[in-house]
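The structure under discussion is supplied below as structure tokens; questions concerning it will follow.
One protein chain omitted, others in place.
Our next item is chain A:
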Amino acid sequence: MAVTEKDILNKLYFVAGCMFVFIFLVVYKLVDIQFIQGDKYRDLGVKRAVENVEIPANRGNVYSADGSLLATSIPKYDIRLDAVQPQNKTFQEYIKPLCDSLAKFTGKPASYHQQRIRKARANKNRYYLIARDIGYSDYLRVRNFPLLELGAIKGGLIVEQNTKREHPMGGIAHRSIGYERVDEDGNVTRAGIDGAYGEEYLKGTNGHRLKQKIGNGQWKPITDYNQTEPKDGYDVYTTIDVNIQDIAHHALLEQLEKYKADHGCVVVMETQTGEVKAIANLGRNSEGNYYERRNYAVWESHEPGSTFKLMALTAALEDKVIDTSDVVDTKNGILSFYGKKVRDSKRGGYGKISIGKAFEVSSNTGIVSAIDQHYRSNPKKFVERLYQMNLNQKLDLPILGEGEPIIPHPDNKKRWSGIALQWMAYGYGVSFTPLQTLTFYNAIANNGEMVKPQFLKEVKEFDETIVPFKKEIINPRICSQETVSKVKQLLKNVVDKEHGTGHKLYSPNFSMAGKTGTCQKDYANKDKLNYISSFAGFFPAENPKYSCIVVIHEPDKSVGYYGADVSGPVFKKIAQKIYTDTPLVDEVETLELVDAKTKSDFDTYFELAQKYKTIMPDVVGMSAMDALALLENMDVEVKVKLNGSGIIKKQSVDKSIKLKKNQVIVLEAS
């Protein structure tokens, strides 16, 4: 073979040359990746490793007028166990203590938990539920249980946090406070105030933070700060008064239960401002329990029945076609129009009575014949008068789903009929929501000024008011003061006069005014005939502060169905409690009782302390504690020796003598 060193070197140069070519290729590819394909891979890198994570803003709270929390968002935790994750040794070591802790936490025996967790491990369940929807303090507790405290990797702990909307007041006004729900398809259901003001005020704006992936499912923030800070939602202060709400809720509930009614609602409104102080809506579920199911007060438009007689009468009085003292013939209690009959609840009618009395006794025939007599030739005038009083308009509430008011116009041939006017006179063929009816009653109570029902007082960010809500006037004057005074008196008479339908509510202690309503429902089919019992009014009658409506649907006929019996008591209870039982009125002004002697002692002490700084005061007659305090707080440091306690009898240094530093003063007390 005869290899020379030169041969070796020549071949080596060839090999080294090949390697240099190789190196050149590496460098070429490097440059290619960095410069030619660089952008593509850099983008890909960002796409793969950087995420703009949304930081949800905290939703604002909903408060009552007095600052009680009505709706708030709180974190809730689901704790789960990856039963496969812990190593066998760890699992066996901790399973017993874990189950003991769980037993204490849940109240179920440890053996129960042990069996289930062991089964989960055997079935390779990596998502075993330990606790659902627990609060933060419970979460802290469970997290520190044996095994779980080892964390996700060693202990298999899985924690899922989610935010739940809670109503601290429970079921009270639940529906009106409302909520905002998003289902899987992203459809949003908005109910009540929470839903109505969610987008605008409560929601806030979400923040953003750039996070970088550092492993499978693990991300770290790139910067110390958030790219966009989340802005928490504003707090919303409602007009709801929790005390009145509580009264209304329970009064309604009691009556619904008593009459086994299908559903009902109560709204209490402040007369001058239209602020809704309470709104309760209770409906019965299949098990016969009542809870806030729908916002009947806002949503349910129904034929009002006799409560509408107020509107009819107001219109006629305003048109000056009748007066309350005009006499009408109730015609034995039956009127006939085109073969259809209007009946009075009292068989045989009331004979010839004044229109005012017809209202007070709620005579259908009386009111109908009066309206019929004056508007038959021109029903348009009557309807348009009602329109002028804004009765055909929706209230335009922020809460979604307000029912449409219906008052047919004579020009609308489809809806108008030969008996439309007569039926309308006593509340049939028209339709209003309880809140719309109440708004009218409130306008009467408020001397003709119609104000819009107000649900919000203000929108706040911490202590700062962002949006104040002021009283909104729908119509500054729906009718003349004269008409107002007349109908107000009639409404008062309904309760006060012995013949009034609301006289059962009468109480000598406080005054109320209102109108009963007992309206037939589903009257087309006699078997299904049901009633809507209502009562609308205000209190105190003379100078109304609150107006209130109570509507109860489908009371059990065997128990009773008259407005005065079913709904009246709820009204009365609310009026009574607001004016007699609640501390709103009986509030004790101040609990600080000032004792005259204590005060004079303090005054003496204070005076001496101001006056004597270096000179011995006269402390004889002072209490020992006061004397001690006085001397020890002088500008000159002295030593006080006190013998006994009580009142100072003797002082070793006479008064008006200048004191020296560290001088000893002996006080004798009895």
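Descriptive notes on the structure:
FYI, a residue touches a chain if its C-beta (ideal position, glycine included) is under 8 Å from a C-beta of that chain, and two chains touch if they have at least 3 such contacts; residues count from 1.
Assume contacts and distances are computed from a predicted model.
Within the choices "Probable peptidoglycan glycosyltransferase FtsW", "Heme exporter protein C", "Integral membrane protein" or "Tryptophan synthase alpha chain", the name that UniProt assigns to the complex's undisplayed chain is "Probable peptidoglycan glycosyltransferase FtsW". When the full complex is taken into account, the listed residue touching the unshown chain is A:A16, out of A:A16, A:L529, A:V559 or A:M625.
As for the chain not pictured, it touches chain A at residues 1-3, 5, 7-9, 11-13, 15-16, 19-20, 22-23, 25-27, 29-34, 37-42, 44-45, 48-49, 212-215.
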